[in-house]
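One chain of protein is taken out of this complex; the other chains stay put.
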Amino acid sequence: MDAVLFWILAGLSVVGGLVVITGRNPLASALALGLVLIAIAGLFAMLSAHLLFILQLLVYAGAIIVLIVFVIMLLDLDDRRLGEMKIRWGRFGVSAAICLVACVAVLRGVRGLTGLREPVHASFGTVTDVSRLLFGPYLVQFEILGLILLVGILGAVVLAKRGG
Amino acid sequence: MGEVTLGHYIGLSVVLFFIGALGVLSRKNALIVLMSIELMLNAANLAFAAFARRWGQVDGHVVVIFVIAIAAVEAAIGLAILVGIFRNRQTVDLDDMTALNE
Amino acid sequence: MPTFLAHAGTVVLVWILSLSLVPVMVWFERKGSAYMQDRTGPNRAAVLGIRMGGLIHTIADVLKLIFKEDVTPPQVNRFYYTLAPFLSMMIALLTFIVIPIADDLEVGGHLLHWQGLKIDAGLIWIFAVTTIGTLAMILAGWGSNNRYALLGGMRSSAQMISYELALGLSVIGVLLVYGTLDLNEMVRQQGELVGGFLPKWGVVVQPLAALLFMTAAVAETNRTPFDLPEGESEIIGYHVEYSSLKFALFFMAEYVNVVVSAALTVTLFFGGWQIPWLPTPVLEANATSVLLVTCAGVLLLSLALAMASVRWSHRLKQLYTDARRREGDFWTVVLLLQAALAVLVAIVVLANPLEGLSSQIFARVAQFGAFLGKVTFFAFLFIWIRWTLPRFRYDQLMNLGWKSLLPLALLNIAVTAVVLRWLGR
Partner (left out) sequence: MKVPSPRLRWYERIYLWEIARGMVVTMRHMIRNLFRQREMPTVQWPEEPKHLPVRIKGRHRLTVREDGSPKCVACYMCATACPARCIHIEAEESPEPTIEKVPKAFDIDMLRCVFCGYCVEACPEDAIRMDTGEVSIVSDNRDDFIFHMDFLLRGSGEEWKKKRGRPEPVEEDEDLSSPPDTPEETRDGYRRRERPPVPSSW
């Protein structure tokens, strides 16, 4: 059961990832990215990371994908501009070869990793569990994160305003 | 199918990371580069969550939350910059953005 | 595995519930609006002369929408165009599964949760899924390749995003009060009493949040006075290019969304499955008497309606010559049977009173009935609002969302936090 689910989600995310980087139309890429993100959310759920599962859906699949799709529509890329965005297959091939070699190298190292069968305590990864850490040892970092978000909002507003 | 171990998750994470890296390296469309970066961040998130599960400690989840938040900020700022560039230069092609080079 | 099966069963149950409430909603919408506007409303379609006050029209509508020609305009982007209605319906259905419909039940050592997805962050799940709903609208607008549809899609997604903020922030006050994101736990806490007589419902402890939430929920479901995304007659919405079953999916998704919003309002602010002043243990202990009172009520109501039905039947016979003249007789028989059933149940219960598991099961059924009743009321409230208020202009809509609801929600959070601190929690 778990294995079947894992391979389905893994297959979806890899195929989606390939569509993201080879898609001609950015909208196709964005939707494929949404698929990948939802698949990864599913993997989070399998890793009993409840909070991450929902946050992934909320922030990534919900907010970021919608933002990207919005921007794609605002940019109004017509067929002419999309035509200029063809993939340079030469460059793509060289990069792909480098990535493939690196990927295989790392995967060989990964092969030895086992485990994951050990049961975790019932409340693992729940909101209470994570927030106990978030508001305990990581409080300062969490507050800084809030600050970064604020700066990000202000930055985005300033950038968007100045352009117009 | 066999049993799913930590290696499977990390392997998937590695594959996704390199797919993202390939996108960043080979594409010129700034939007797709941005999406590839999101892909790489997600691969890292997956590894964090898998290790957290393996060692039974939720610290990994905290890091993932940080990454998600940073990714949101990055997407917002990146897209805002992109819209700004598009307004001025009518293109989102990274190879055309060579103003400092000339 | 039994727990899994129970969850799957609950998911199917709530889906059937939400989908079967759709025709009822359409019926409310058409008949209710007709009576509010001094019209008669639909009263023609009949099966064997049984019109059920126009409810049969809904079936006729569904048949019409299914068998209509599915026109796909040539200029559309076929994939996105087809994906959008299905996505919209899927998301509407996904939202419902975290809402608890009755208290947990322990059977044979297994704790059965009457909640399709038992998740401790249930509230965030709802926001996570509804956010994706925005995508369906954008896709519908963009995939139609029609500028009016695109503008409609952009308008509606902008509205959804704006009101999602108010929606999310208005709930934070409730979170602070109950100290949990788990919807079932929230409902359980709403069974307590405040000051000895008022049930500790969300609306009692967080009135402002309830108001804000309901306003934002109406906006989220794109209904009047916030129905600019559709704007059937004046400004064209994102589903202009859709016809037949694809349109029906959007249409049904809207009503499922209304049901979900009503269910969420009930769960957060109106006690969910709680029957006021009857928390689960009390209900289980007094199952027999509650059932008897219910039987008595059903008996009296059926008899009264049967009397009205006899008079009505007399009039029908003067008026019609076709099968419709027998509708009154049909209802009289049905109501008398219902009364007989109530008497029968009462006799059986008097002979062997409910106790143990049977009383527990009765308590769950009664709670589910209470939940259903509340949801139906709030769904009707949405329709009532729709036929009362005129539509907002777009700038008014944005002003209300950003300049009124959002600051008020923030204020509510601050005040709630201060008060809770002061109360020492």
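By written order: A, B and C. Residues from 1 in each chain.
Operating definition for what follows: a residue touches a chain if its C-beta (ideal position, glycine included) is under 8 Å from a C-beta of that chain, and two chains touch if they have at least 3 such contacts.
Everything quoted here is computed from the prediction, not taken from an experiment.
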item: Displayed chains contacted by the hidden chain, counting the whole assembly; value: C
item: Options C:Gly54, C:Gly116, C:Pro279 or C:Gly401, residue touching the unrepresented chain; value: C:Gly54
item: Contacting the left-out chain in the complete assembly, out of C:Met36, C:Leu105, C:Val240 or C:Leu410; value: C:Met36
item: Residue in contact with the excluded chain [from C:Val240, C:Leu316 or C:Met398]; value: C:Leu316
item: Residues from subunit C at the interface with the omitted partner, ascending; value: 32, 35-40, 43, 51-54, 211, 312, 315-316, 318-320, 324, 331, 384-385, 387-389
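We take it that only the chains that are shown with their structure count from here on.
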item: Distance from the mean Cα position of subunit C to that of subunit A, given in whole angstrom; value: 34
item: Centroid distance [mean C-alpha coordinates] between subunit C and subunit B, Å; value: 39
item: Per-residue overlap in subunit A, given as positions that touch at least 2 other chains; value: 51, 55, 63
item: Of subunit A, residues touching subunit B in the complex; value: 2-4, 6-7, 10, 13-14, 17-18, 20-21, 23, 26, 29-30, 33, 36-37, 40, 43-44, 47-49, 51-52, 55-56, 59-60, 63-64, 67-68, 71-72, 74-75, 77, 81, 84-85, 87-88, 91-92, 95-96, 98-100, 102-103, 106-107, 110-118, 120-121, 124-125, 129-130, 133-134, 138, 141, 145, 148-149, 151-153, 155-156, 159-160, 162-164
item: Subunit A residues touching subunit C - in the complex, by the definition given at the top; value: 27, 31, 34, 50-51, 54-55, 57-58, 61-63, 65-66, 69-70, 73, 126-128
item: Subunit C - residues contacting subunit A, complex; value: 80, 119-121, 124-125, 127-129, 131-132, 134-135, 138-139, 142, 150, 154, 157, 161, 181
